[in-house]
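Of the protein chains in this complex, one is absent; all others appear in place.
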Amino acid sequence: MTTTSSAQASADHRLSMDELAAVIARDVPAGSFVNLGIGQPTKIADHLPADSGVVLHTENGMLNMGPKAEGNAIDPDLTNAGKVPVTELPGAAYFHHADSFAMMRGGHLDVCVLGAYQVAFDGDLANWTTGKPDDIPAVGGAMDLAIGAKDVYVMMTLFTRSGEPKLVPRCTYPLTGVGCVSRVYTDHGVFGLGPEGVRIRETYGIDAHELAQRLGIPPAQGTGGIHQQP
Amino acid sequence: MTTTSSAQASADHRLSMDELAAVIARDVPAGSFVNLGIGQPTKIADHLPADSGVVLHTENGMLNMGPKAEGNAIDPDLTNAGKVPVTELPGAAYFHHADSFAMMRGGHLDVCVLGAYQVAFDGDLANWTTGKPDDIPAVGGAMDLAIGAKDVYVMMTLFTRSGEPKLVPRCTYPLTGVGCVSRVYTDHGVFGLGPEGVRIRETYGIDAHELAQRLGIPPAQGTGGIHQQP
Amino acid sequence: MSRAEIVESADAAVAGIEDGSTVLVGGFGLAGMPFDLIDALIRQGAKDLTIVSNNAGNGDVGLAALLAAGRVRKVLCSFPRQADSWVFDDLYRAGKIELEVVPQGNLAERMRAAGAGIGAFYCPTAVGTPLAEGKEVREIDGRTYLLEYPIKGDYALIGAHVADTLGNLVYRKTARNFGPVMATAATTTIVQVEQVVEAGKLDPEAVVTPSIYVDRIVQVTARHYTVQGAR
Partner (left out) sequence: MSRAEIVESADAAVAGIEDGSTVLVGGFGLAGMPFDLIDALIRQGAKDLTIVSNNAGNGDVGLAALLAAGRVRKVLCSFPRQADSWVFDDLYRAGKIELEVVPQGNLAERMRAAGAGIGAFYCPTAVGTPLAEGKEVREIDGRTYLLEYPIKGDYALIGAHVADTLGNLVYRKTARNFGPVMATAATTTIVQVEQVVEAGKLDPEAVVTPSIYVDRIVQVTARHYTVQGAR
């Protein structure tokens, strides 16, 4: 198994979350409607080109959300889904929660980027609870987002602190959505998920062969078997 | 069988539709939210006292509709459900069709007044089609209104031109709604409908005894048997 | 990508509508009807269309003109028969057009469901009536409901009052009617407006249709008609 020709680029080092945010920002189609999940994915906004025309949605009821508010611009009535004060861009629109989630559930968003505990090779997503007995369950809009965009990307570190892969043959954490993730962006590489399985698109500081092996991606998936059927 | 004591008033003549509209206007609770059906029921608005505080709903997307527009006030973008140009009162609100019918279906209107071909003693309503083969079926909002107000009143002549009663033991025309009418206002009298059956509330130019007989209202319904159980 | 496109003409706006499409057409009677888009659709030539609209045309303009041009196979609407619906009436009586009558609120709610990703819903309207025939019935908490399915459009043609350059829309009075719902329920939403303004000129609190639902916008001079014989 060698580096697949489907890998578009690579870096000689594992990416920081900021660098990864820039990679994702590059892949967000110009002019698309995008929801950036709470936490790391919000960083992506900082890397979108000024002329990208990307319109950000926040599920608490707004389109064309602007950057985080600072100083005097802080308005407690204007926050993102993480409850951080944000700003409004020209052409913004406000709507109530039922309308906001109708927009998501109806498949009108182009892209949504979420964090995750685990993603399975078949696109299953686990990102809402560890399922531990002392973990107070809290789902928020995670399940709505998981099924509510044309493309769901995940942004995460590829391995846990103890070195366990988070892109796995089958999720062991409770699921957020079934078969919903189409792409996984990690510090070690980018993966496309689809009916044919996992496809390594880029790698960072590791070669695709080693990466496939560490993750247990079947040879028929991570390699040439895929890009022969474009 | 004699005139029931539940009859609140009576007139010595059969009422005109305009007089009937005034009777209904008197019964519409002050401050209530009301939808007046296309045709005769729209006349009721002319008889509401200026200080009634009644707010009129039109199902094509407006609350606090004003009177019919005349002359320069005609705006093709502002019509009632009968597509007649109307006006807007201070405190009006516009909304789209899904919101307007959610308002109706959700039971938020206090009263709706509809015309009818037939009403059954148990409150069944027939007002949308004669069911004749050459009749192009057209329901509009009739079925939504029939099930969409806390109280559904019917305003109609009590008899057809050929003298057939329109308040009947059982509708022969296709139904608009089941058991939905609570009161029937006619040129010959006003009837309350409920689980106990028909109750004659007022008569106009005919006595209650004769009216009950012409309509075939069972004695246990039209008479004292009812008002003994308030 | 999905950003709304502002086009130069109504003809450009309706380009590519395929034969056999399901087209949601806004308006309640003639209020809010997208006359210029419909005229362009007649010129464009798409046929065998299924039209979803509250009425089936009034007088000889708008939807009535599309029907008269013989492009419509089927109409889903709540109220075809009106004092001035002679075009539809003749086609229907001649057996040249199919009709599915849907209660007005169900028409709106079924399109809302399509736009909101709801698979089906239990609705109390029409229970016990001829329009309940063939529908699944369920009792919930002592009340009877019918199961209603979404109505999705390939295209929506709607009229609005003002658009901004991003595609946000506001409407005018009761001409709002089905526009906002249809915009959510179609794959491609095409809007004619009286005015296009810069993004930032519309009050974000008063936007009725957010830009995400709008695909193509054309600015035209408004034409207004009233329904003949309305009562």
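Residue numbering begins at 1 within each chain, and the chains themselves are lettered A, B and C in the order written.
Here, contacts are C-beta pairs under 8 Å (C-beta built on N, C-alpha and C of every residue); 3 or more make two chains touch, one makes a residue touch a chain.
Computed from a prediction, not measured in an experiment: that's the story for all the values here.
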| item | value |
| --- | --- |
| Shown chains that the omitted chain touches within the full complex | A, B, C |
| Residue of C:P103, C:P124, C:G179 or C:P210 touching the missing chain in the full complex | C:P124 |
| Touching the absent chain when the full complex is considered, from A:L20, A:V34, A:L89 or A:A102 | A:A102 |
| Omitted-chain contact residue, chosen from A:G31, A:G53 or A:P85 | A:P85 |
| Subunit B, residues in touch with the chain not shown (by the definition above) | 29-33, 53, 55, 57, 63-64, 88, 90-95, 102-110, 147-148 |
| Footprint left on subunit C by the chain that the document does not show | 109, 113, 116-124, 138, 140-141, 143, 145, 149, 170-173, 203, 205-206, 208 |
| Where the missing chain touches subunit A, by residue | 38-39, 58-62, 74-79, 82-85, 88, 94-98, 100-102, 104-105, 124, 131, 134, 136-144, 147-148, 174-178 |
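Keep this in mind: only the chains that are shown with their structure count from here on.
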| item | value |
| --- | --- |
| Middle chain, criterion being Cα centroid separation | C |
| Chain centre separation (subunit B, subunit C; CA means) in Å | 30 |
| Subunit A-subunit B separation of Cα centroids, rounded to whole Å | 56 |
| Multi-chain contact residues (two or more partners), subunit A | none |
| Touching two or more other chains - residues of subunit C | 112 |
